[in-house]
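The block underneath contains the structure these notes are about, expressed in structure tokens.
Left out: one protein chain. Kept in place: all the others.
Note that the chains are named A, B and C in the order they appear, and that numbering of residues resets to 1 at the start of each chain.
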Amino acid sequence: MEFGLSEDQKLLQESVRGTLERVSPLERVRTAADKGETDAADIAHALAELGVYGMMVPEAQGGMGMTLLDAALVAEMLGRYVTPAGFAATAVMAPIAIAGAGSKAQRETWLPKIASGEAKAGVAIAEAASGAREDASVTASGGKLNGKSLFALEAEAADVIVVAGKAGELHLVKGDAKGLTKVRLTSIDLTRGLSELQFDNVEAEALSSGDAAATLRRVVDAGRVMLAADTLGAGWMMIEKAVAYAGERKQFGRVIGSFQAVKHMCAEMASELEPCRSLVWYAAHAFDAMPEEASLMAAHAKGMTGDVGRFVARTATEVHGGMGFTDLVGLHYWFKRIGLDRQLLGSPERVRHEAAVMQGWAA
Amino acid sequence: MEFGLSEDQKLLQESVRGTLERVSPLERVRTAADKGETDAADIAHALAELGVYGMMVPEAQGGMGMTLLDAALVAEMLGRYVTPAGFAATAVMAPIAIAGAGSKAQRETWLPKIASGEAKAGVAIAEAASGAREDASVTASGGKLNGKSLFALEAEAADVIVVAGKAGELHLVKGDAKGLTKVRLTSIDLTRGLSELQFDNVEAEALSSGDAAATLRRVVDAGRVMLAADTLGAGWMMIEKAVAYAGERKQFGRVIGSFQAVKHMCAEMASELEPCRSLVWYAAHAFDAMPEEASLMAAHAKGMTGDVGRFVARTATEVHGGMGFTDLVGLHYWFKRIGLDRQLLGSPERVRHEAAVMQGWAA
Amino acid sequence: MDLAYGPEYDAFRAEVRDFIRENGNKAPKRFGVSRPSEESIAWQRLLIAHGLTARTIPKAYGGYGAEPDILKSRIIAEEFTAAKLPMGIANQGISMLVPTLLELGTEEQKKKWIEPTLKGEVVWCQGYSEPGSGSDLASLQTKATEDGDDFIINGQKIWTSTAHAADMIFCLVRTEPDAKKHEGISYLIFPMTTPGIEVRPLKTMTGHAEFNEVFFTDVRVPQKDIVAGRGQGWFVANATLKHERGMLGDPNQAGTRLKEIADLMHEETVDGVRLIDHPVYRDRLMQLQARVLAMQFHGLRLLTASLKKEDPGIARLIVKLQGCEINHQLAALAIDALGEIGVLYGDSPHLRAHGSWQHRYMFDLGLIIGGGTAQIQKNIISERGLGMPREPKPAKA
Partner (left out) sequence: MDLAYGPEYDAFRAEVRDFIRENGNKAPKRFGVSRPSEESIAWQRLLIAHGLTARTIPKAYGGYGAEPDILKSRIIAEEFTAAKLPMGIANQGISMLVPTLLELGTEEQKKKWIEPTLKGEVVWCQGYSEPGSGSDLASLQTKATEDGDDFIINGQKIWTSTAHAADMIFCLVRTEPDAKKHEGISYLIFPMTTPGIEVRPLKTMTGHAEFNEVFFTDVRVPQKDIVAGRGQGWFVANATLKHERGMLGDPNQAGTRLKEIADLMHEETVDGVRLIDHPVYRDRLMQLQARVLAMQFHGLRLLTASLKKEDPGIARLIVKLQGCEINHQLAALAIDALGEIGVLYGDSPHLRAHGSWQHRYMFDLGLIIGGGTAQIQKNIISERGLGMPREPKPAKA
């Protein structure tokens, strides 16, 4: 019985932390945001050296076949350092899709390249995960895709994209396929890549070797856990920054961190966010070891971090007073990262409804 | 243009306040609660002398034909002093029902007696106002009522009871009618009377001179405004008590009211509750002067005071620390009064749904 | 209770409507972001001439010279809002400097500054906050040292909107270093062209530079350009800050926003289902509607108190806290219901309302913090509104 991180996992997280502290400091994030880099090459290179792109790729395809909990620890650090680099789609969701429902050829074509970081993968499943807006949908016919998918993750410069079709089936599309138009969507969070994909008779391969619907479910679950972990990391960084700022900033002759109101704001943030860590860990572990609980726990992890994240983002900003509202201290990068996490792959309201459905509590 | 109380209204409220301070102090409330008195004779007598039972009775029937805003001011004071006396049903809802849908004979039989306090009236409309629990309903056939109605207000010792039937029609039943069984329902709030009415071929007169459905709507609206005002009064008393306690109680060498956390709790209570006053006033005034807005405003006044009331009741108790949890300071009488207000005649969730329906925002 | 305005005011309302019908086409299309456009200035003059703005300011100082009448001001506002017309120039010179000079300025100061300010010819900025003095404004450190008939100013201000475009600044500086902190401050007015002033734009979380930082290096200002005397600056500033706090959290604006969200929830769908048909979002909308209505009626109550010259007590103190919070929550609901569309920003495709929901969500958080943080508001409500004790002074360490 051990509900906690192994020594290896702690080492993994520390090494990612150390690397990101070096390659993804605030100044670098700022430059990337200003330039519109959502997958900064230098940072991606450092991540490749750490091997994170191969974490979820099976060993048979040159990856490390690690667990979703391992990936969640990385996602947490990426959130902590608001790192402008792809991960959830290319390193987690796409490999799960391809390993889960790809043919041998598909697996062998893409997974080794993804594992090495040589190829990047995007994921276009927003309609399945969060519901279709603007009636977006992708339909397949005769090996060709038509329609559009909004809010594709890390797809802009991707070599290959996993696309969910209207019936819940999965497709693999090359990033440079003819008839595929990628339109960048700019969100509040300039550290991550979102696009609209428009399909005009785009050649696609079906990902149909396994149970595609079950694989899509796994992809969504994994994505939700990644976003939950991202918020966990970003949220704790905001708390630490708030505590540090409150320990320096003086007003009325005292550091503001000695005012009970400020202390209680920090205490409330910590006591709301810290239980999320256990839920994220459990959800990730369930994905790995207890598949029958995985979807419920992923939904709850996503929903709870979404709501708690909002509270933390707002409260930490308030603790910073006017400084929190400026661009000077850059706190808003975390605020916006958490804001994006909340809305992607199912809002708290939606995932709670799904959680009810899973338990037979809603139709 | 004047959105506020007239001098007469201020005098009315002050005179009710003065009387209740005298006749309904905490010790009296406690005795009444211990004895199961929910319409204490001495207090009812004092209220009769103030003329409150005739407020909503038309002048033609010996009443004063006052406004619902006047009645709300009285209700606020009754909440403030957690007064164990009937009012909302006997002095407001029943007169509105009888005056609105009663025949000349019915009006002249009952309204003068209600106005003088000689007769007391109850109201059994919970199924229409909050939805039926346990499939309770009352059906009429050949001038006889059958079925049951739960959560009847002030009905136990009433001389006459207004009963809503399954189709939204209204009936008048004598308190001592044959076949009528009244079962006391004990709630957390021992200052107010709730009962179950069981009808076994009970003789009833239809209240059918006007538009019964519209009258029922008016009765519900008025009742909701009364409960909202009750919570407003009870809530402000809790805030005042919390502020006073915090100004006396010392811990760590300071009065606790000088701790920022305690001050902020009090500030939050006040800033949540005080806007409710304006909403209650407006809802009452709409009932009197802008009937097209009346139901929406009554619903919102009930819903908002229900939620804010819960926050105030809980927070004021917390400010009192352990003392608030004991019976010693009697704070719980207010806590429970607010708790009952919240659940009667439509919960916040239900009235919000109704408010959406009224605006065509929900089916 | 009487929500009608009565015949005199109905007549006045008719006059305002006449004006709007006849002149509405002259309203500026381009307002000017920092400085009023020529169109705006012409419109402002027309409004003043008809008593529709600067209404109660004496003619001698360029106003219309009417008696104060809150209802007439409200009627003007209601009609202009209904017609979707701009009310005239709104800037800190007009809202804060002019009332201050009227109350506390010398005759010479009034004569010199009020008229051109009203007419949009002179643009002001406000030099109050400093990086080290936010909630604790009285601790400000910008120094004004005597040098003959002048002061030499050194220091830094922050949150100075329009500083980059302003002609003049009204500025709090410490002139009496040895006095108690509240008593050592003076209120000075001087041109932004004075040598030694540097303005740097201050970008906020919204991505825009809505504010500036202003740096003073040996800025020389005549001592006579003080308002209300040396060491009086704290009291002058509090008089004007009161105006500013009253402006924040306008409940009618919240009503407009609520309506916009209700419309949006009728138009937008997810999986083909309208957002208004999602019970959980709808319930939030209804909760907010109750709160918005309550604050609108609360506004009527405060208006009535003003008319009767009664002190509304705690009812006034809660407005900023409640108003800003409700606005923030409204924006949050719009964002949430919009799902991923709700996080789009900048010039993204699929943006709704130019990204204004996200902008408001962030800017309203700025307003919760600015002009007295929510924590300071709660201190004020508990101390002044509820009579609770101040925190004890800390013992010297």
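One rule holds in what follows: contacts are C-beta pairs under 8 Å (C-beta built on N, C-alpha and C of every residue); 3 or more make two chains touch, one makes a residue touch a chain.
Because the structure is predicted, anything quoted here is derived from the model rather than measured.
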item	value
Option touching the unshown chain, where B:Glu7, B:Glu27, B:Glu134 or B:Glu292 are the choices	B:Glu134
Residue in contact with the excluded chain [from B:Asp39, B:Asp189, B:Glu274 or B:Glu354]	B:Asp189
Hidden partner chain, residues of subunit B it touches	126, 130-135, 150-151, 183-189, 194, 196, 250-254, 259, 261-262, 310, 314, 317-318, 321-322, 324-328, 331-332, 335-336, 339-340, 342-344, 347, 349-350, 353
Missing-partner contacts on subunit A, residue numbers	1-6, 67, 69, 239, 243, 246-247, 254-255, 257-260, 262-264, 266-268, 270-272, 274-279, 281-282, 285, 288-290, 297, 300-301, 303-304, 307, 349, 352-353, 355-356, 361-362
Missing-chain contacts mapped onto subunit C	279-280, 283, 392-397
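Here is the rule we go by: only the chains that are shown with their structure count from here on.
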item	value
Separation of subunit A from subunit B, taking each centre as the mean of its C-alpha atoms, in whole Å	51
Length of the line joining the C-alpha centres of subunit B and subunit C, rounded to whole Å	41
Contacts with two or more other chains, residues of subunit A listed in rising order	259, 261
Touching two or more other chains - residue numbers and ranges from subunit C	375, 378
